[in-house]
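Comments concern the structure below.
Heads up, one of the protein chains got dropped from this complex, but the rest are sitting where they should.
Take a look at chain A:
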């Protein structure tokens, strides 16, 4: 059972998703607007947020940014149009994943579980890469002794990449391993998550040390 906060303005869609997700065994709380959603987020402390993009008042992008600023709770975007603009905006705002409406509850449930599963994995131990320390048992990351706060997706991406320093992962491989998407997942998920991860651990974003781009192939960790 996962404590989910569903922020969706259309009452029928909200109720339908609430019914379906409850049926999948989740504890669903709902909110009608972005403001109400943020208030609910603070009071109920959900494990995951399912967020509609088109909301009256402050929209889904802004809600996502504020949730990101408040902590590491994963966010799955519900995008009504599925147009590129929405997807890009949602990912840039920090969403961990997105589902295009009309979303099948089974798919949504699978994504929810995948996002939450990202905190589990890798062999136990503390790995040090330069000034970066990754504790694969406690699932904490510290840079120069200071703890870095990562979302489950960012953490899982870092764990996957750092498993083999110097090894190149294609976006497709990362999609399959980190997001557990089928082979048609959106490679922009990877790019956006890499950017967010770099913003948290890299000193120089123009010359990243830990997560490096291999042009035309994908990404690799280090070697440091």
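Heads up, the rule we're going with is that a residue touches a chain if its C-beta (ideal position, glycine included) is under 8 Å from a C-beta of that chain, and two chains touch if they have at least 3 such contacts; residues count from 1.
The rule is short, and it goes like this: contacts and distances are computed from a predicted model.
The chain absent from the displayed complex carries the UniProt protein name "histidine kinase", chosen from "histidine kinase", "Electron transfer flavoprotein subunit alpha/FixB family protein", "Polysulfide reductase, NrfD" or "Aminotransferase".
Of the options A:29, A:68, A:171 or A:198, the residue whose C-beta touches the omitted chain is A:171.
Of A:13, A:58 or A:92, it is A:13 that touches the chain left out of the display. In the full complex, chain A touches the hidden chain at residues 10, 12-13, 15-17, 19-20, 23, 80-84, 101-106, 171-172, 182-184, 186-188, 216-217.
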